[in-house]
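Below is one structure; the comments refer to it alone.
Note that one protein chain of the assembly has been removed; the remaining protein chains are unaltered in position.
Then we have chain A:
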Amino acid sequence: MKRHIRLLRTAVVGGASLAMTLSLAACGGSGDSAGGGSDEIHVLVYGDATNKVEKQLVDTFNKTSKVKAVLDTIPGADYQSKLQTIISGKQAPDVFFNWGGGSIKPFVDAGLLMPLDDFIAKDPGLKSHFLPSVFDTAVVGGKPYGIPMRGTQPVLLFSNKKVLADAGVTAPRTWDELLTTVKALKAKGITPIALGGGDKWTTQMWFQYMYDRVAGPELFQKAVSGDKSVWASADSRKALDKLKELIDAGAFGTNYDSVKFTDGGSPALLASGKAAFELMGSWEYSTLQDAYPDFVKSDLGYGPFPAVEGGKGGPDNLAGNTNNFYSVLKNTEHPEAVAEFLKLMYSDEFVKGQLSIGNLPTTTNTAKFLDGSANPAYSTYQYDLVKKAPHFQLSWDQAYPPAATTTIHQAVQQFFNGQTGPDAFIAAMQSLPAA
């Protein structure tokens, strides 16, 4: 039986891991990872522009360490799928990038990850040097499983200042102001809010904030820990009603489901002045900086999600990705080396490196270096926001385990474009597996 299972797994995972082996072999660092008794630790990260800093840290680490770190990258949005196919096999890394929360829950359940209590007992700095609201995202079942390793990504309401000025309005501070602003902008023939609904997770951002503002963070906390009844509560329905009110007011236009953020559609709407606002993660800044530097210099505005009068959630609460994390595999052969490597995540070099490319680390020493960041004003604004936030809600699709993602995405899209009503949305959310 054992052999059959192995055969089965080999066959199914075969294709994916074959591709992985090839790509891992291709990006330098040959040699076995966990197995084989080599003097290496493999660090697996999401492949993008931030790899520059990660590579630099690995080099720094390798200068003094006997056990060498090897950086492996998986490019693109397939990171999570590929990670899942290799993590229980021979190519499993020693340390890997993730989003905390539900994204690592299945690995914890499968007993693959190492709780970091021992590391922290030996070096309390691994915990005390990070902002608590961020560090807590990677706590699963009361045990810490991740060390923050990139920048924080709160979702902010970005705006085109020129468009707002032309329409004679200012960025809204409350929900009612938002509705008035929408009316004024529509009268001018401008789509009030750009939305890349084709991506679905962008639509989800509106739900995250509405639920937080109307029902307070507790509702989602309960829901994600298994109390499905909260989805049917009066608060939940009220959040959906308010959202519906905004949609029906024409705030998003009529073709948002055909627009995407990922191919630059919705940022183009904002930058070209065809839309006035976009609710997006803080990476919107670097996205726009890349494509429309002139617009960013003169007209890009940013602010928090509006407050909702009479709602249970404070206006300082945030939603988004608190940060990314490094988690450690239980069967790593070099736990001491890994612990040493993780210490670099609160080093001055790490903070400076991340800030220089526009990321905002969530270490307590970040404040010292804000002046040296790519845009000090923006970084300082974000840092203060994250520091004073009473609650930082991890994106719903990351807070739930991956098995829930598709259902969440379909539910938010269908409710938003009117294919389904509140009852269907509630039923869909109640069908999700708990984290």
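Methods note: contacts are C-beta pairs under 8 Å (C-beta built on N, C-alpha and C of every residue); 3 or more make two chains touch, one makes a residue touch a chain; residues count from 1.
By definition in this document, contacts and distances are computed from a predicted model.
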Among "Carbohydrate ABC transporter permease", "Acetolactate synthase small subunit", "Methylamine utilisation protein MauE domain-containing protein" or "Sarcosine oxidase subunit beta", the UniProt name of the subunit that does not appear here: "Carbohydrate ABC transporter permease"
Hidden-chain contact residue, picked from the options A:G47, A:G198 or A:P217: A:G198
Full-complex contact with the absent chain, from A:D257, A:E278 or A:E340: A:D257
Residues belonging to chain A that touch the chain removed from view: 4-5, 7-9, 11-13, 81, 84-85, 87-88, 106-107, 110, 112, 197-198, 200, 253-260, 263, 265, 268-269, 274, 402-406, 410, 413-414, 417, 419-420
